[in-house]
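Complex shown without one protein chain; remaining protein chains in place.
Up next, subunit A:
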């Protein structure tokens, strides 16, 4: 469904993404992990058109390089942000409507917005200001607005950050349901290994913008190089 071929992004001297190639299959949950500053979020920004880049990005066979963020949204790629974004001027319902109105190529669908409000368990918050939501609420709102665009691919950027164990469980169920019930392919950037091993089918580990391992999450997380880049070489050789 999504294929990155020799993806490279340089910010001046800094190589944020270095010759990265990977492939996401339809209907899978694909994980991306790596230390802070590894270039995970930059990969998202390249896929969603926020920065120009070198290399190729194919979405369902079509090259999406050079497309603007709003065009990419219309093509069926939606995303959330690591630092939660909301629309403090809008209510929850209005915020979801933005996604439906502008991001769904079929146009605004109020029934679908109602369905999402129900799906997100947001019926009580419907008329609340999005700025007044708590952290979990804001994350759900971002996901909901992204889903309102009827994406084929949803990219989540550290959805669990700052959540407690209970919330992590709730969010994981949620992500699974989006994948299974709505048939949306998911890419997830996450630091919690437990989340990644439980949720994803394929896991990509990057460091300094380059791939160091990819494949089955169980195997990848026991890979010596991966352990090393996360915990330092002393830990890796001890085990």
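We adopt the following convention: a residue touches a chain if its C-beta (ideal position, glycine included) is under 8 Å from a C-beta of that chain, and two chains touch if they have at least 3 such contacts; residues count from 1.
Going forward, contacts and distances are computed from a predicted model.
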Out of "Na+/H+ antiporter subunit G", "Acetolactate synthase", "Cbb3-type cytochrome c oxidase subunit" or "Amino acid/amide ABC transporter membrane protein 2, HAAT family", the chain not pictured bears the UniProt name "Amino acid/amide ABC transporter membrane protein 2, HAAT family"
Consider the whole complex, including the chain that is not shown, and state which of A:46, A:92 or A:145 touches that chain. A:145
Contacting the left-out chain: of A:78, A:113 or A:171, that is A:78
Tell me which residue among A:37, A:69 or A:183 touches the hidden chain in the full complex. A:69
One chain isn't shown here. Among A:8, A:129, A:163 or A:208, which residue touches it? A:129
For subunit A, which residues reach the chain that was dropped from this view? 48, 50, 68-70, 73-74, 78-79, 81, 85-90, 94-95, 97-99, 101-104, 108, 128-129, 131-132, 142, 145-146, 148-149
